[in-house]
Each structure stands twice: as structure tokens, then as C-alpha cells.
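One protein chain is absent from this view; the other protein chains keep their places.
First chain written, first letter: the chains are A, B and C, and each begins at residue 1.
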């Protein structure tokens, strides 16, 4: 049995009493186990980070950035190996894992711009001969807690920027698919990062709680479900830390009557079923405006779904893989059942997919449900599975009300050709990330990622420009020199001057 | 008895059962009382703000800014009246009140630049024919909770920026000196602000708690003491809000052997005793490096203090006035007593000041204490009175350790002529606002205000650039238009096109 | 005869031999004359500016900005008087003059944000213990040369920003309508601007050439016609100055088949005929895509033009006034004649307008010409009169080719509802200012104004963010302090330290 440990102060630590199996969701097998860190182990990691901080903080930003340049090269060189690890433990198909990794690398690229991003603001003569400037100095030791669904990408949203800003980091990734995360962190050392600057501890609530209360941790970034995000945010805040906690989602696409329907269907296919819908930006609800649009959408989507292929991560021709666990598979099926029971129409049914050779994998097939209404459980909650639900409304205003009334406000999209409709939508929709004919509007790395309402707690979004401000403290300096000394000295040979 | 009410939806509300006297601390008299808002009254204010929000949000930023241009004019025209109100209820001398108001107006000036400050980031071609941009949209209804010591200035740190960003506001100012705050808010209406956009509720913990838990409040800005700041931050955060909570301070100045001593003493005089030391940026500890510097500092300071004049707010020749309440007067004296008991030297004793004609005023005279040590209560806690304590150390490193070890990290200063010493200090001191020969390094309005450590909870500082980000939500939009429709149409005369 | 002089060092100078009459173009009368400055007079102005520079440069930006706050108030208080002056000498109707002034005031509002706009960039630790920052320092004395068509607005594009950046200014406005320009400059003094910081010299080529070659002038901003712009740019550059020279225009609107035609016609009406078309942003060519669009456009426009009213500046019900001179009136009519001769269709003919009571005014009525082709003189050259020409094409691509092939690239517009068409247009059109359903896309004051191709010479645009960079010089500072001196001193009582 292969054991996955922690990375603390440059060393892999595989000691620890509590362990948990890591599954291959495509087969249902388990050939690895992960160590769950104790409080003491997490504190070791924090101590290592704290010890590495003074020297790392004093390292010029351009030198910190150059480690990211090398890190990017190493990530590209090791892409195949990383994607294999992701596939084995998470189940996503190679092309999808490659996409994830690429999105992660883009954050490393952004971090390479640290010297520009860290510039402070300088004001000559705020008063007569008084100057003032603001700097963005690092915080110290900061922590990240990340989910199973993007074991490579989400950690890369956090620590590259945290590190180039001058902080040291303790990462607590998901214990369900920890291998790629740990491997990637080790590449940082190969890229030249000093020991202790980056640390990884695998674990469960014990590790999380240790990070949330330890006074040496200055800030916490979290991505996961909303109930946990809420717990993280209130607990970290109660301990005086800054915190950004990203939670769940229910992302709607409005399909307008003037939409390019073939394009919309094609886009939705990937956005709804890619990565088995286990994405916080998955497009899980399509809101058709008018019956004509609704009918066209459902019939074209049902047809397009005939060629969708669910299966094991290792076969490149598959479109998406299994969900993460047996329990989660059952939960997704439960949501489909409930929709059916509450009167929705199951147009394409993915509850019993046949994946030859992988009978014990945790598969759910692509599912299309029509005539969904806002009161249904399947509409109100996040399913996190390959299920696209269609709601039908009579006007764009109704469609927007649906979205604005929902608890979550992560992502959304409108399909239209009309400039006015698109503009009205972007202005009035209560959602943080908005697509115009882009169903998965994950901002590029040089913008920032964040939802509204109960999809994000905190004020600064993840990665991009906001992350600079999250991972630094503003220091404002005001400077006035006393009346001229050496400058106006007329007799420079006097012995009291050196 | 004059009654001070609330401003809700453009109306002054003077109903309410619970009332509290407002003192004139120069005389000890009370001729006004303030109404303490009930939960229902605060909710009325929130409802008014919520109702005014959609139209205010849709008002172009340049028009919002123009109300601030007019507000600035009105503040300048009404400066005398405002300063009288401040003097009567807070006790600060006219020149000091004028300084406070001016610092407040500077935030209004900054808010006039809203159209520039609110610019989002636009990226053409994040992918082929895909554009992305980020906007900074208002939050909705936001709240401010402010302290007694700057009844005009601290509210003006908050709502001008919150308003021009498109938010509506509910302010809960200090109930000890509420008149100027309320009067100023009414000027906003005269400047053209629509009813309901700005609301003021006077009150106590009931009002505060209502703001902290009401789901319609999106964000809370607070300035006050650290224990309350901590409560505000954890409570608001536990209710999912964004929050910035500024707390207490213990601001040290390091006096280096090469300092321009006369200048340093002159600067410290105002920084330690101005406004009776009731400023979160008051310079309350001088750390002398070397005995020569210490001796010179104490003797010159003692001499300079001979001309310091404490007295009633209405006499322009006074340097500073009373403290805010009888209890606070006793508390300050208690700190001086404790220092004496713990072995410090009372060089100048302000415990029994004689202010002819104002025998019942809450006065404490300027006090200088030498040989203070870090274990003394008077050193560890914030006194918030006209007391300057001198600590003596042997090296700059020791002086910095003192500062970095203290619980607070609001402001600090070094007196030196030496570029290297100043640079080392700004780099390594764990304090948010740093002065080089500037003992009260309050950042100008176009930088931002915030301490480190337990002087501020949250990630974004008050006013200036950080306030734009605090009072707005980032919305990231990604846009791609479908394959050309009208553009590539070859037959434009067909009847189906309008 | 009323004499209009210069403003030099705070004094109005009315001496000078060469004079020129100033007309009232609504009546053809002249009751004022303007003095044309000699080389020596211009050099006096430059010397005054040079003398005022050191103190103005040292004035903190916030104080410079506060003069702009007061200037804005004064402009608003004197708006009626200013608009009368503009009307009398330029001929534009009150509502139009008010619009011009308001656009000018917006640049003053922008200049009020100087402290924010002038922030430099600060980098801690560009190397170990080495810091670097860049400041934007003023240039010294800079000059502006402005056209007759916006005697209030165009100067206000230049000097408010130049002044708050710390420069002193010499303005050479149009000698055809100099009164409002001079009056406005005098308000600056009332607002508190020190003498000599702002100077106005009226004049002709002699004044211009003096400014272009005097070595004390650091930069020249120009707005006028392209041949002069080209001369200004090459001459100023040959004398080592920085220069931005804005020239002529031929602004096209594409009317797409899906346009909201009533809206388009309504918009075009103001954009083509407002201010008699004497605007560098006037929309003078409408390109109809497809015959249906062309027919609808021409018939609706002809109908809408029936209510257009040309007449004297002083009657509020008029839509637009006379052109600037008799010669210009003849030139405009000549262009209409040439179009007719070259085969175009004069749909609405404004060549002989009847303006009762103003028979000697320089009027041209609103003119609509259809079937214009790119080879016609009236198409190739800038008419600067109330003439709208319609060109018909078969595709959007053809319409864009027309625009991209034209010598000028100032402004342009597309009327469409289609997001894709608009996006393609903004991306590929070779024009500096682009409107989507906005026919007069003059950027707001917080963006910058500038055309492409032969409509602008230089790299930085007028007003807005670009003007900060144009009116300042970057200074890059790199700082390292030698090994610690005073900081690490161990014996601080030695007598050699003060």
C-alpha cells in the first residue's frame, strides 16, 4: 500500500497514526492511503513556515518571481505525470486534467509578474517637503484549504501568488486525491524554493481547525462547499484572521429566443457534463425564454447527448469520468430521483450507465431533466453531478429573477445575439462571474475569481489582482526630513562629521 | 432639553423611549439628550436605504460625485457651526476641530474622483474574439459605526466613498457627541442626495447588534477600541458580511541619537497632547535610544510642556481641552497613579489641573512620565489621555523589538536624520502607519488608513484606494459573440430583419 | 471699439500694434477687436510663466487641486455670461454653448483628482535593500494652441491638467472668438491661482511660431486642422519639444440593416448639424448598408430635417447657428455645389437659408446629400459645415473599408443591435474614438480624446489619463543606503553625535 504523506520544511513526512484510503473512482479500487495530520504535525508545518519567513520576505520580488518562471517550466515538463495522478484519484479524463493543469499554470504565469503587481503608490509633496507612499508587504504564514475537484488547479490559484508576495504557505488539500497536489508542491523545491516556504499537510477537520485557530496563521483561503465556507469564514474571522472562503454554486444559463441555438447546445454540453459536473462553475440549469426556445433547446440537447461518453479516466475518447465516491454517486442519483418524483421530465437518463470493464466505478451518465421548477430540491441544491436541468420561463425578466433569488451567485451566462439584452444582464444580475455566450465564465488568471451572495465570504476574490491585495498588508509611510543638516553645512572639514 | 434624533429617509426622527444625556465636558453640564434607537428604528433606516438603492445604484458615478463636490462646498461654508458643535460635546479646541473637519473634507475631495476610481479592467482577446472585463459594482446597503473622538472626521472616512461607489448607508455614530455628525449628514441632502441614501441612527449596543445581524447589511466599517472591534469583526463575519474593524493603539516614537531634538520635541508635543491624547494615532510612548538622547528628550520636553495650556473648548488660546467623560478622566488618572506605583518617574504631573471657571470640567493636564518599562500597566494598555511616557533603551534594535512585541500596530515614528536607519525601520517595523520624523503619520486621504496586528481586523484599510475595493463587489464578465449574423448577411432587404 | 488683450502675469495687456476685428457671425457685425501678440509679447508671457514655475512646482498637488475645485464653482456661477460670449463671437446657440462649457468643466472636475492621478510607482527591494520608485514631475512651461470651434472647451482640455501637474501655461486661443477664453482664464486667478502660472496671448502665426521655437517651452498641445497640426508637430519636434497635435476628421456612421432606425436618425440629427457641423467630432457621413437601410435612412432623415431651425445664437429655439466667417460659409456652399456637380443627390438643400432679421449672418442650412461616392471632393475633404452625406454600400465589410481607407481616423459610429457586429467593428476599425449607437463618441473626461491616422500626431491623447503622462516627466530613482551608521552605533553618548 502506497502512502501519501506531508511536505514539511522540504521533507516528505510519512509518519502518523490516522490514515485513510484513496480510491481510484474509475475502478472503485484503492491502492494508496493518505496520512491524516494531527494537530502537532500541522503545527510543525506552521513552525517550518514561520522559520523560513524572514529570509523569504527579504528576498527581492524579482527573485521570488524567477522561481515561478522555473516552476512553470517544470509543470509543463511533468504535465503527463500530473494528469495521470489526477485521473487515477479524481477520475477526470486526460484532456480535462490537461485543461485543469493549464488553468493552474496560468496562475503561475501571472505570479511571474510579481514585481509589477507589488508596486506601491508614491506621492511627492503631500505637504511641503513631505512625501508619502504605500507599500504592500507580505503577511507572514498563510494557509490554503482546497477541494477534491481540482487537486492541481485550485491550490495553484492560491500559493503562487501568496509566495511571490513574500509569504510562506501551509496547504491542506483534499484528502481524496492528494497525490498530484503533493507532487506539484515538490516541483517548487526543484524550481529553487527554499525549504519551509511551502508546506503541504494532508488531513481532515483536525488539520483544518488547527490552521483556523493558530495565531501564527495570518490569512486563510478556502474553496469548497458553502456550509464549510461559512464555518471557515466565521471561525477564522473570530480568531482575527483575514479570510476568503469560496462556496457552492448553482449556475444558470439563460437561453434567449435569438440565441444561436446550435452554438448554445454545443457550449452547454461541455459546461454541464465536463468533469462530471463536479465543478463549482458547472452550468447546471438552463433557463429557456419562451416555448420555442425551450423546445429547440431540449430536443437539440437530447440529440447532442447521444454521443456523450462516460468512462474511465484513462481512455482519451471519453467525455467525462466517474464521480468522486460511491456515496456521491448515490447522492447524485438521489437528486435525479427526487426531480422525477416532484414532476420533472427525465429526458435523458444517466442513472444506470454501462461502462464495460469498469463495473465498480462510480459512474453517473449525462442526464437531462426538463420542466424543472424552482421549488424542486434538485433545483434548490447543488448537485455536483452530470445533470442539466431545464426551467422554462416566459420572459428574460423572469429568468433573471430566478437567478437573483437563488441562494448562490457564482457564475451565470446568457445566450443571445442582442447587445442590449447582454448589457442589461451584466448590469443587473446578482452573480459574480458572468458569461455572454460563454457558459463557463471562469475569469482568466489576470482577472479574479469570485461569486456573490452565499458563493463567497470575504471581500477579495481569488487569484488575479485581488489576490495581491489579499496576500499583502498595506503599510503607509509618511516622511519629512528635519531642517537641512549636511546639505547646508558650509564648513565641511569640521571633525564632528564623518 | 434639546433632543437629538435620527435621520431616516430624509426625515429627522425624534421619537423613541430610551434617551441618554449628552455632556459638555468643558463644564460638566448637560443640556441635550440623544435618543437611543430601538431595533425597529434601525430596521426602518435599513429599509429606507434598501428602498433608495436601485435608483442610486443606477445613477452614473459622475452624478454621484457631483453631489460630493457640492457637499464639500457646504462643509466649508458651515465649518464654524460644525466646529462649535464638536467643541461643545467633545471638548476639543476650535483649531483642533477645524483640523479634524479639514481631514474629513479631504475624504470628500477624494470621493469626487469616483469616475476615475471606479474604473474596471478590460481585456480584449483573452481568447480568440473573446473579451473579458471586471467591474466594481456597489454592494447595496452598508453600515458604519464610529467613535466619539472624531465625530466629524471618522464618519467622513466612510460614507463619502461608500456613497459614490453606489451604496446606501446607515451610520451609527457615537452617542456621546452626536450633534455635528447628524448636522453634517443633513448637509448631504442639501447637496442633492436623494432621501434614504444616507441615514443616521443614534444608539447603543441594540442598534449595533441590529446592524451586525440584519441580512440586508452587506458590509460593516467600524472604528473604536480593540475589544469592540474584535466583537464587531467576528459577529459581522459570522453573519456572512464583509467587515473592516479598526481598534486601539499604542503608538511609539523612536528618538535616535542623531535626531533633530528640538524638532522632535516640538512634534511630539502636538502628537502626544493634542486633542487630550484621545486619538488612535496619538503618540503616547517615546523610546529614547541611549542615555544622552533620553536625557535631552526628557529635559527639553519638560521645559516645552510648561507652556501647554489645557482648558475649555471655546478659548482659542488653549492647546487642548477636557477628556470626554468624568469616568474617563478618572481612568486616565488611574493609569498615571499606577505608573508611579510601579516605579516610573512622574516628570510633569497633570493629575490636578486648575482650569479657572471650569471647575467641573473633565480635565487632565499634560503629563510626562520617564523610566517607564514594558511590564507596567500604563505601558501595556491604551490610556487615551494627555500622557507621554518615555522608555529608555540602548539600541535601535531594542526599540524596534519593543514596538514589534506590543499587541497593537497602528502608528509609529522614528526621529533621525539617517537614511539607512529610516529605511530599516520602515521595512521591519510591524506597524501599519509609519512616520519618518512625522509623529502622527495619518495617511493623506488618497492613501489608506489602517494598523496592523490587533489594531485592525480585516484585509482592506479605511478610506483611500482600499475603500473603493471595500465598498464594491468585483464582477468579472467574459464575452464571446456567436458566429456573425447581421454582419455577414448578404441580403439585407429581407423583411424579417427590422 | 472694445479691445481684447492678453493675460500675462496676472495683468490684462491691451497694448500692441497689430489688431484684427472679431465678428458676430449671427449678424455679420463687428464691435470688438483682438490684439495680435508680437514675438516680444509672447516671450513676456513665457518669461512670466518661467518665473512663476519654481513656486508653483513646489506647491503640493492637493493645493493645486483645490484651486480647481474653486475654479469649477466659478465656472458654474458664470456660465450664463460665458455662454453669451461664446454665442456672440462663435454663433452657437445657448444650449449648445452650455453643453460645450459643461464638457469643459468635466475636465476641471477630473483635474481635482490630481493627488490620485500623480501617484508614482514604488518598489521595495528591487535588489537586497535597494528600493526604486518613479515619480511624475512637471515639465516647466507648456503651451496650448486652440481652435475657434470650442473657445471654452478645448482650452479646458489642456490647462487644468497641465496646471495641476505643476506646470505653468501659455495659451494661444483662436483669435476669432477670444472673449470667453480670456474671461475663463481670469476666473482662475479669482480661484486663487498665483500670477504668471496661467497666461493667455491672442495672436496669429507669429505667436504660434514663437511658442514652437522658444527653448523654454517644454511641450505643445494643439487642436486644429490637419495641415496645421502636421506643421505644429514637425516644428515643435524639430525643436526638441514633446508635442501632441490633433487635426481634422471625417467621421462616418455605419447604419446597419438591424439598426433602430428612428433612434439612429434622431441621433444623427444632432451629431451632423449641431454647432453647424463645426466640430471635429461632427458626424458628416452616414454609410447605409443595403438599400433598404439606405432608403429608410434618407427618407426619415429628410423628414426629420424639416423641423431643423438655423438662426441667431440668441434665440433658444434655434437648433444651430451660423458658421464662423463669410469665407467659411462660401467654402461650405462650394462643397455642396461640387457634390451636386459630381453627381450626388441634394435631398435637403441648405444653401440659401432665410433667417429673418439676420440677413447678413453667415448661415448655411442643414443639408442632406445622398448617393455620395468616395471619389467626390465633398467626401474626401473635411467640410466643417451642417452637411450630412450618405454613401450606400452592400456590406458592413465595404462600409468598414471606406472608413479605414480614409485619411482621417478621429471618430466613428455603428448603429446596430447586434453584439457581434459591434464587437467586430470596435476591434477592426482604424479610428480612435468609436461609438456603438453613439454618433458623437467624445470620450468622457476620465478617458482620453484622440484620433488615429492623420487626425492626431503624437503618442499621447488629449485630457484624461494620457494628459497626466503628457504633462509630466518620469523620474526614476534608485536608492541604497550604505552600511548602517547610526542604527548600529553601540555607544551613543559619544560627543561627536548631535
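We adopt the following convention: contacts are C-beta pairs under 8 Å (C-beta built on N, C-alpha and C of every residue); 3 or more make two chains touch, one makes a residue touch a chain.
These figures come from a predicted structure and were not determined experimentally.
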Full-complex contact with the absent chain, from C:233, C:320 or C:335: C:233
Chain B, residues in touch with the chain not shown (by the definition above): 58-62, 115, 118-128, 133-135, 137, 416-420, 422, 436, 496, 498
Contacts of chain A with the absent chain, listed as residue ranges: 62, 65-66, 69, 72-73, 106, 109-110, 112-113, 115-117, 119, 124, 129, 131, 256-258, 260-261, 289-293, 394-396, 416-421, 423-424, 427, 444-446, 479, 481-490, 492-493, 497-498
Positions on chain C where the hidden chain makes contact: 121, 123, 126, 130, 132-135, 219, 230, 233-234, 237-238, 240, 242-243, 259-260, 263, 417, 422, 426, 431-438, 441-444, 446-450, 452, 454, 457-461, 465-466, 469-470, 473-483, 485
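Keep in mind that, in the parts below, only the chains that are shown with their structure count from here on.
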Inter-centroid spacing, chain C versus chain B (mean Cα positions, whole Å): 42
Chain centre separation in whole Å, for chain B relative to chain A (CA means): 35
Residues of chain C whose C-beta touches two or more other chains: 62, 115, 119, 124, 416-420, 485, 498
